[in-house]
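Complex shown without one protein chain; remaining protein chains in place.
Right after this comes chain A.
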Amino acid sequence: MSSPQKTHITPAPSRRHFMGRSIAAASAAASTLAIPRFVRASTIGLGGAVAPSDRITVGGIGIGRRGTYDLGCFLEQSDVQFIAVADIKQTQRTAVKERVNAHHNNTDCDTYRDFRELLAREDIDSVLIATGPNWHATAACTAARAGKDIYCEKPCTKNIAQSLQLAETMRRSGVVFQAGTQRRNLPHFEFACMLARTGRLGTLRTVHAQPAGMKTKMSGWLPEQDLPPIEEVDWNMYLGPAAYRPYNKAWLDGFNFEKGGGLTGGGVLEWGSHCVDLCQWAAGADTTAAAVYHAPKDKRIVAEYPSGVKLVIRDDGWLPLGSCPVRFEGDDGWIETGDSGKFVLSSPELLAGREVAEIGGYPATFHVRDFLDCVKTRSQPRANAEAACYAHITCHAANVAAFLGRDVQLDTNTYDFIDDPEANRLRGEAFREPWQI
């Protein structure tokens, strides 16, 4: 293993700059949902001074298309030093290394084919995991067991069992975990959730999420092709926890491979990890999943939370507010919003004089910032492991109802399906050896 134990230190961001940003962020958050914490850069270091070691060292794992975007969000932060990348594809390792080195104006970014070598480096504080969804939970738990704080792209898990294991592992290891559900840190979504959570819509009745298609994705075994050199593509590491199959280039897209174990990876999981997640936040359900899931009917899946709030997963009937729309309905009003950054209210009174910044295009910058701040304070970020766990469980259970074509019910203490051995067969799936959580 080539693991040079380097220390990458560059001058820390100016105190004034960080102080201003922290307080500004706190004020913005205070206007809506979050109760801000006041922490300055000096609070993080030792002896009241802003030490150079305040800079958070980050390594990337699986930096493809989405990861390249995330990487940009990390590099925008002046208190981040990106120092290593692990990827099973040589082209991606090289591309990230070149970009990072150009950004930091040095030659320090190291590359690894096996992410365990990156995790073994004691000089890396945090990791950005942007592999395909096949790897997310396994890589995140492996990183947690190596003591790294984690920003992990979604969907974070392949099934219900993994969701619970993810939350348990993060708790046990005490690391900070942020799921890549960046809409939790965008003002219009936050405002919508605030209206729902604080009773401004009256008693909340129904929350709506868009799955962007409910087809399940395939999993299986394509005809064997010639294996490329391991330095170009490490097929064994690409498969990772997924059941064995021979090399075929078509599997390499990462985006769809073994999503939801290849069984339940349709839009309910792909988009649901955003939209359903927001619905959970709005419904005050960050510590539980929906309990009852009805079979798909009229292209909709309806689920019910223990609180009585209904979750409607549907593709049709949305206002033109951009992708990833959500709608929250209470006795006294409703709000609908989406990725345009705009929202529509049942009554303008709900705005109550507030100004909500219109930020379209669902940038992850604020979400990354939230993560980095929590790395320093050890507070829980918005999309922490527990919130992500239950949002994903709701998506997985909805997919189980869709797959079986009938109603299913979860025990929201154990997250087993109640008196339903068939559904419980879909609760988890064996990892390929030697992987486990």
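Here is the rule we use: contacts are C-beta pairs under 8 Å (C-beta built on N, C-alpha and C of every residue); 3 or more make two chains touch, one makes a residue touch a chain; residues count from 1.
Here is the rule we use: contacts and distances are computed from a predicted model.
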Looking only at "HEAT repeat protein", "Transcriptional regulator", "Cation:proton antiporter subunit C" or "Carrier domain-containing protein", the name UniProt gives the absent chain is "HEAT repeat protein"
Hidden-chain contact residue, picked from the options A:326, A:385, A:410 or A:426:
A:426
Can you list, in ascending order, the chain A residues touching the missing chain?
19, 23, 26-27, 30-31, 35-40, 42-49, 65-66, 69, 122, 145-147, 172-174, 212-223, 243-245, 253, 255-256, 262-263, 267, 270-271, 295-296, 316-320, 323, 344, 348-353, 355, 361-364, 377-380, 402-405, 421-422, 424-426, 428-436
